[in-house]
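With one protein chain held back, the other chains of the complex are shown just where they sit.
Going by the order they are written in, the chains are A, B and C; count residues from 1 in each one.
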Amino acid sequence: MTVEVKFFASLKERLGCDGAKVEIGEVATAADVWLQATGGKSLPSNVLVAINMEYTDAAQAVKDGDEVAFFPPVTGGRW
Amino acid sequence: MTVEVKFFASLKERLGCDGAKVEIGEVATAADVWLQATGGKSLPSNVLVAINMEYTDAAQAVKDGDEVAFFPPVTGGRW
Amino acid sequence: MRVELRSGAFQPWAELAEYERAAQLGTGVGATATFVGTMRDYNEGEPVLGMYLEHYPGMAERELSALVAAEVARFQLIDALVVHRVGALAPGDPIVLVAVWSGHRREGFEGCRAIMEALKARAPFWKRERTVGGERWVEKNTAGY
Partner (left out) sequence: MRVELRSGAFQPWAELAEYERAAQLGTGVGATATFVGTMRDYNEGEPVLGMYLEHYPGMAERELSALVAAEVARFQLIDALVVHRVGALAPGDPIVLVAVWSGHRREGFEGCRAIMEALKARAPFWKRERTVGGERWVEKNTAGY
């Protein structure tokens, strides 16, 4: 199956990539998608995961056509 | 001595008077001023007292020229 | 800091825009918290047609200034504004505007609320409501916390 991967903010910069289409076997979790997309880098513990724009965790299964996003802790409230 | 007495809101209506100049002996408290101004009515326990626009209590001594106000509980926050 | 009583209607957002333009608070402000209390048309299940807000001239301004200054100091606020109506009001009219400016949001939220609670507890205002059943003095405040 194919999933759409997205990276944001400092994670995007560190990986030098804002996303990719990833081909992966029929049974896979978000963590598997991360490994495939990053060429086997380990997933930092503070990275947040969203599938189809909803928060979830890395152990969640993905389906064909899903959008899988990885990003650092959000910083929307610096006042 | 002479003090200026003021009544507000429901108290003013009940007494039928918004205030008066009151002549009273040299040693007197706000409670004495109340008695003098109302012709001996008893002071309701929830009535607030201010001397020269500062909250105080009925046992406070007054001086010549003071403004002594009596009013019901304030209702400035009905939201 | 400004504390003001108004006998005519006011528009809170226009007041705020104008106050900020004049006050030039600078870019140290990170948070602005405001509260507007508006006259509702119902109270305890009964329609309210109008309201008269009596105040103690002189003491109302003095007490408001003192309580605002105390909360500005306590929460280290950069600035604060209070505008309060007196006299005759119609349903839907803004009665009070409280605005505070601070470095961070915690002080802003808490400072604004503290000013409202102090105002309610101490400022010498008395409300008289007009309903179909006649006029009545509002005898108690609502809980704030």
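Note that contacts are C-beta pairs under 8 Å (C-beta built on N, C-alpha and C of every residue); 3 or more make two chains touch, one makes a residue touch a chain.
Just so we're clear, the structure is a prediction, and the values are computed from it rather than from any experiment.
Residue C:36 is the one among C:5, C:23, C:36 or C:88 that touches the chain missing from this view.
Residues 11-14, 16-17, 20, 26-42, 91-92, 103-106, 108-109, 112-113, 116, 142-145 of chain C touch the missing chain (whole complex, contact as defined above). Residues 6, 8-10, 13, 50, 53-55, 69, 71-79 are the ones on chain A that touch the missing chain.
Rule of thumb we're sticking to: only the chains that are shown with their structure count from here on.
By the count of C-beta pairs in contact, the leading chain pair is B-C. Our note on geometry: chain A versus chain B, Cα centroid distance of 72 Å, whole angstroms. Averaging C-alpha coordinates per chain places the centre of chain B 26 Å away from that of chain C. Multi-chain contact residues of chain C (touching two or more other chains): none found. In chain B, no residue reaches two or more other chains under the touch definition.
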